[in-house]
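With one protein chain withheld, the remaining protein chains of the complex are depicted in position.
The block that comes next holds chain A.
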Amino acid sequence: MRILNALKSDVKFQFKQGFYFVYIILTLLYMIVIGQIPNKFINYVVPIVIFTDPSFIGFFFIGGIVMLEKIQGVLQYLVITPLSPKEYLISKTISLTILAELAGFAITLVTYKDSFNWIILFLGILLTSIFYTLYGFIVASGCNTINQYFVKMIPYLLILIIPLLVYFSFPNITVLKAMPPVSGFNLIYGAFNGIKLIEALGYIAYMSVINFFTLLIVENIFIKNIIKGGAL
């Protein structure tokens, strides 16, 4: 029940802070840009856009939300309510993942005319969004100002982008598939271009395990840096 209330609160906060407005504008922009691309590239462009949308938006939005809560001092108050760190993190992650799913499916339905695998797409966006939101939280938890956050996020972002870029150039390097961004991308790409069931199940299981452990790590960071570390 409390987590549901936390989710309602997060949605209200994100709405009032204008996050949804930004999200709608971005989604419309994506749709317009994809609309200009020749049909023969759509099979590649749509999965790339759908992948970057939940991942990058989740990563940036969670940073913005946590920094706003820190600057307004709200986070300091939340830690002395019955809301647990895990509930706090799960609620934030769900709220941004719902957005990512809505935007991902909206872009797909408007711009992609062929058939695609709804379930794989849903799971691909879900697992990617959860990972990037939690990852973004790691960056934001150690920062006290927006400037600090902007500086700190660059190396964190590169850690995830570089393996993906290398994978695009050298898709045969198997070890890269174990990187969460590559796994997430392959799932979303597979939803549009086909993927073996066993491979999809492998990515889903792998990403679920990664997300579970990332949640535990982030919860630990939250308790250590924010509750006990006096970072508030």
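Note that in this section contacts are C-beta pairs under 8 Å (C-beta built on N, C-alpha and C of every residue); 3 or more make two chains touch, one makes a residue touch a chain; residues count from 1.
The definition used in the following text is that contacts and distances are computed from a predicted model.
Engineer: One chain is missing here; what is its name in UniProt, given the choices "Glycine reductase", "Protein-glutamate O-methyltransferase CheR", "ABC transporter ATP-binding protein" or "NADH-quinone oxidoreductase subunit F"?
Structural biologist: Of "Glycine reductase", "Protein-glutamate O-methyltransferase CheR", "ABC transporter ATP-binding protein" or "NADH-quinone oxidoreductase subunit F", the absent chain's UniProt record names it "ABC transporter ATP-binding protein".
Engineer: Identify the residues of chain A touching the omitted chain, counting contacts across the whole complex.
Structural biologist: Contacting residues on chain A, toward the hidden partner: 2, 5-6, 8-9, 12-13, 16-17, 72-74, 76-84, 227-230.
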